[in-house]
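== chain A ==
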Amino acid sequence: MAYTSNGTAIEADEEGYLININEWTEDLAGQIAKDEGITMSPEHWEVVNFLREYYAEYQIAPAVRVLTKAIAKKMGPEKGNNKYLYELFPYGPGKQACKIAGLPKPTGCV
Partner candidate 1 sequence: MSVLHTVNKSPFDRNNLDSCLNHAQPGDAILLIEDAVFAAMAGTAVAGKMADAAKTFRLHVLGPDLKARGFDPAGVVTGVTVVDYGGFVELAAQNKAINAWL
Partner candidate 2 sequence: MDEMDSGIVKKFMFVNRKAPHGTVYALEVLEMVLISAAFDQDVHLAFIDDGIYQIKKGQAPAEIGVKNFSPTYRALEGYDIEKLYVEAEGMAERGLTEDDLLVPVEVLSRAEMGKLMAEMDVVLTA
């Protein structure tokens, strides 16, 4: 499949994850979020930006458990917990937030 952002076609796999992370734009993130039934709020962006930083540093999309722990470490336990993250991304912070952030599907994602 492919998205269109600012008149450019951007390739994605059959589940909607970007083929090339470098093609990601904020506009595209909003579009993917909409497809997922999510309206991006500052709280959503905080998680998406965190994922992009994590990917830039480690070159992988983290497993949910790892993401939760890392967010707790950086933003505190009130955000680094399953309840908070699943409220933002009901179908899974790993799957949905990674897709919106332009990351590949997390390794070992179940």
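Basically, contacts are C-beta pairs under 8 Å (C-beta built on N, C-alpha and C of every residue); 3 or more make two chains touch, one makes a residue touch a chain; residues count from 1.
Picked so that all candidates are chains of the complex that A comes from, given by their letters.
From a predicted model like this one, the values you see are computed outputs, not experimental measurements.
By the touch rule above, chain A in this complex touches candidate 2 out of 1 or 2.
Of all residues in chain A, those touching candidate 2 in their complex are 57-60, 62-63, 65-66, 69-70, 107-108, 110.
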